[in-house]
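Note that one protein chain of the assembly has been removed; the remaining protein chains are unaltered in position.
Labels run A and B following the written order; every chain starts at residue 1.
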Amino acid sequence: MQGWRTFLRQESTHSRLIGVGALTLVTLAITIILPPVANSDLAGGAAIAVVILGLSWLIGWSGQISLGNSGFMAVGAYAAGVWAHHHATTPLIFTLALATVIGGISGLIIAIPSTRLRGPYLAGLTLAFAAAVTPIAQNFTSITGGEGGIFMNSLTTPGWFGGFFHGVNASINANAQWTADLAVVVAGVAFFFMANLFHSRSGRAMRLVRDNDVAAELMGVNLSRARSSAFMVAAAYAGLGGAMYSLLEASVRPETFPLTLSITLLTLMVLGGIGTLSGAVLGGIIYSFSPDLVSWVNSLTGVNPTSNLGANMQGIIFGLLLILTMLFVPRGLVSIISPLRKLVGSLRARPPASSAAKL
Amino acid sequence: MHNIFGGIAQGVVYALVALSLVIIWQSTHVLNFAQGAMAMFATYIGMTEIDRGLGYWWCVIISVAVGMALGGLTERVLIRPLYGKPEINPIVVMVGFLGVLEALAAAIWTSTTRNIPEPFSQIFYHSQGNLVYLSPFIIFQVILALGIMLVVAALFRFTPLGLQLRASALAPEVSRLLGIRVSRMLTFGWMLSAGVGCIAAVIQASGSFGLFPTDMDGIFVAGFIAAAVGGLESPFGAVCGGLLIGLAEQFILSYWSPNVAPLGGIIILVIALMIRPQGLFTKTAGRRV
Partner (left out) sequence: MIRVTDLSVNYGAVRALREVSFEAPTGEITAVLGANGAGKTTLLRTISGLVAPKTGEVALDETRLTGVATENIARLGLAHVPEGRGVIAELTVEENLRLGAMAAKVDLAAGLANQYERFPALRDRRRKLCATLSGGERQMLAMARALIAQPRVLLLDEPSLGLAPQITAQLMHTIRDLCASEHLTVILVEQNAKSALRIAHRAVVLHLGRAVASGSAQDIAQDDDLRRYYLGVAVE
């Protein structure tokens, strides 16, 4: 057999479809084994992974930084929330698509100025956006429901699915697994589209824009269009992730998307691996496990979770992680894993892979 | 707009943050995204000294000293390893630092707002029987901000130290070839910038609103926008920008709604971009020839 790794590295939609499909199926299988709590963590992780995918596209491939994705998550979340509140019977797909589109459009807020701002200025603008979201959400109560937020019906598990579960906690298990499975499937689809984007002509143009914008311009790439479209893609993905996130919680409130969430997103992306697809997945996984991570650190250091210190441990840990990763492992965990992979591959003395596809 | 002076008072805080960003930009060409958080943290330390019975001015001195030390340490430990790497790296590290400081502050001192007793009266004047929202404290703030601005501008323009700071940021390699201790200049730039930022946080804490751990987020954003709009090369522009944003917020507060006041900065930014569509400092012109 040629080796599925080599197969995956080939640049064809087909192989990507199979690759992503396989990954999704494996994850779905895992949800069967996991207890309900873990499943809902996983679902949250899937939502976050979607957001990070968009962020990776933006930062890793076009070189721009955004601290504002918590804001776009909020936009998608509120879009989904407002719609679902008034039209409870709409199919889920529609609500999610709506959130994605609205998220993408709101990306224009940053995308248009982004053509004129660079580096730190752009980062500052995204920061301003993220910081402004909570006050706006708190203020425009007619749309957003103000402090109280919006409540939505929780996702209903279809009867045929619930039929697979028996026993005492059947419905809890069924619900948790259904939401996790939905989240994983949606994330898988999003992942597939992003993988295609990475390897498309736009993706390659992006890399040019990031590395050498003079060269890119000479080759006919419209710089401002490239940059602003990158923001819109990131915003769309963030909107989708935000909608997923709030649907899982069945509510959306102003405090759900604070600035610190943007920092967390950044940390997860950097940890996983800037600008890589697998990095985004890793980031989502780490997010799923972050409550466990925090409690592990708490037990290690003897911190009482209910104390002041305990309540803020997540912020401290994630902030520290971001700093340490940036200083010591700036390319993220992926950079540790892929040399390992290459090492294993070289031991088998196979001819080199066809191209450097970063999957 | 009935509370112009309130806008000016808040604008002073923004102006000082903007000034600190101008300092750090002029001396290092790096922007410290954790500036607000560092200032907040140092001020908290100063505030705990007040609990022990020290006077207001001691609190200020301690806060500024701690802030400067923190700034210098940050440059040495966190930023030094990143020179020569992509310019988003220090931004990301500082964002992480921001998260740590805010969480740590909340952990140590809780998230409740804290105040320090102000040195000058905050009671408003009366003029012809009407309340004028001006108090001695506000006058003090404005004088302080203008004074610091003049000192900083003079430092960079006229002193040998200022020249070395500017050169170290503009052309570090060439400066080293001329015998200038560039790394010391960079550390000093961070310390100076942190010191000025701390003054902003101390004023905020002495004001009627007090200080809480995430307070400086909005203030940093406003200061950042002020610096960007007013000019990262110009202390005067930064101060003007800060005051402008403070006034804009006051305007929104009076005629629209208090909750949306934080948008003042964003509105100014958008207007600035519209007036100067060629962008804010997008020139990447070669610096050395």
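Operating definition for what follows: a contact is a pair of C-beta atoms (placed from the backbone, for glycine too) under 8 Å apart; a residue touches a chain by one contact, two chains touch by 3 or more.
Owing to the predicted nature of the structure, the values given are computational and were not obtained by experimental measurement.
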- prompt: Where does the absent chain touch, in terms of which shown chains it meets?
  reply: B
Residue touching the undisplayed chain, where the options are B:V12, B:I45 or B:V182: B:V182
Message: Out of B:I108, B:V132, B:L146 or B:V174, which residue would touch the omitted chain in the full complex?
response: B:V174
Task: Could you list which residues of chain B touch the chain missing from the display?
output: 160, 163-164, 166-167, 170-171, 173-182, 285-289
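Going forward, only the chains that are shown with their structure count from here on.
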- line: chain A to chain B, mean C-alpha position gap in Å, rounds to 33
Field: Complex contacts: residues of chain B adjacent to chain A
entry: 31, 33, 78, 81-82, 85, 87-89, 91-93, 95-104, 106-108, 110, 214, 217-218, 220-221, 224-225, 228, 257, 259-263, 265-266, 269-270, 273, 277-282, 284
- prompt: What does chain A use to touch chain B in their complex?
  reply: 59, 63, 65, 67, 113, 116-121, 123-125, 127-129, 131-132, 135-136, 138-139, 259-260, 263-264, 266-267, 270, 308-309, 311-316, 318-323, 326-327, 330
